[in-house]
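Removed from the display is one protein chain of the complex; every other protein chain stays in position.
And now, chain A:
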Amino acid sequence: MGVLAFESFVYNDFGARMAMDDSFVVPGIEKWVDEVLLDGPGTQVCLRLPEVIDRAKLRRLVQERQIELAQSGLRAGGAAALRLPPSLAFVTHLLAVWRSGGQAILLDHRLTDYEVRRAIERLVPQVVVAPAGPVVAGLRTFVDVEASIASYSGHPASTAHAVVQLSSGSTGPSKVIGRTAEDLVEEVKRYTQIDGVPVENERLILLPSMVHVLGLVGGLLYGLHAGVELVPPARLTGDAILQAIAAEPTPATVLGVPFHIGLLASVQQSRSLPQFKRMTTGGELVPKAVSDAFEQKYGVPLGNMYGMTEVGVIGTDLYGQHRPAIRPAPGIEVRTVDGELQIARKESPYLGLSDPARWSDGWLRTRDAGVVDPETGLVSIKGRLDSQVSVGGLKVDLTEVEYTLGTLRGVEAAVVVYDGSITAYLQLKERRETVRLEAELSQRLASYKRPRTLHVLDQLPRTTTGKLVRDLTVLRKAVS
């Protein structure tokens, strides 16, 4: 993290830095937040919710949140856990934490109390910011929430990372990923060098959650840096996405995951949208039939991005010219070792002891099978090498699901597979109702991680040496 600067100035509504009145207590000001994200004309639109938030208003809101966070006990070098859905409250608190020299721990609002408690006990934030009341999000991509700040501890953050995120872990608890301010700024600057990203005064129709890396850096941070308006559609439906595109005449890029392509491709009546410039998706690969149908319907390029929480964007194909391959983003060095794609990274992104199976000697192991074309440098991703699956762009490690099932009372053994959706097979050591097991699991795992189907078997299929069988055909047969 950069050097902290406790300078006495704030922004006025015209975007100019203004000397502070001595009687006004202001928390520290971390320069990179201003220089990279908040600086710019005060009248420039940052967010359309549809309430318009321009830079002047955003800066004012961030300063207000800084004061509230300081009053609740956040100090420079301390951490704030943000358990907020995508919202103006999330954006302003995040920027306020960073501007105050704090570390932001991002907790998906869909995580259960159990998962949040474990994260907080491990990461020991100074404050926890959460919605003041229940959130009824429905299909909203951006919600209106009032945040409440709870003081938690007086401890400094355990590391100097600016952002800490949880990822579905391979052995039980989520693994914890940290990124420094320098690393985030580097990624934002990387986006500016990629041909095909939206540019100043264009709009980004933002569909992925900005609590996760694609929406956070590719959407929020890049948008603020480049002067791109961020427009979350009113709802996550095909019509609402098209309405968001049509609402203004300026060029619009839609950022989403492959599921959103299907939504747009299935809208029955498409209107003329000359301002629709491009759709870009991260997450899993898009089948050719789907991309062809989309491009035929809308006549705009369908771009593809590949990245991970630990690094951010790794490669892109924003014109759909290399599908399914991608070109490494500027400054990203890749290699393959024994068929696995690895990314050059000086420091381990993981908090705690570094697992050499994930990072060693300056290389991050993606756990994705990949091929790098020696002639063109293009990278083809060939699927996962471990038990991680993607559910609507969110990564879920099936071993975390299996582990958590194994902690439930009465469960003898569990096998969790991906069979179009997450499916669990259980062997019990005492009689338990499936609904009770599902209810208990819902206390421990966020909804997107939970099996869609639980099959209870008298005996799970095993090999002759007693190992659990994970073959889908065998498991399906055992049920029937």
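We take it that a residue touches a chain if its C-beta (ideal position, glycine included) is under 8 Å from a C-beta of that chain, and two chains touch if they have at least 3 such contacts; residues count from 1.
Just so it is clear, contacts and distances are computed from a predicted model.
The chain that is not shown carries the UniProt protein name "Acyl carrier protein", picked from "Cytochrome bc1 complex cytochrome b subunit", "Molybdopterin-dependent oxidoreductase", "ABC transporter" or "Acyl carrier protein". Touching the missing chain, out of A:117, A:452 or A:477, is residue A:452. Checked against the full complex, the one of A:267, A:293, A:413 or A:457 touching the unshown chain is A:267.
Of the options A:138, A:249, A:374 or A:466, the residue whose C-beta touches the omitted chain is A:138.
Even with one chain removed from view, chain A keeps its contact list with that chain: residues 136-140, 235-239, 259, 262-263, 266-268, 391-392, 419-421, 423, 447-448, 450, 452-453.
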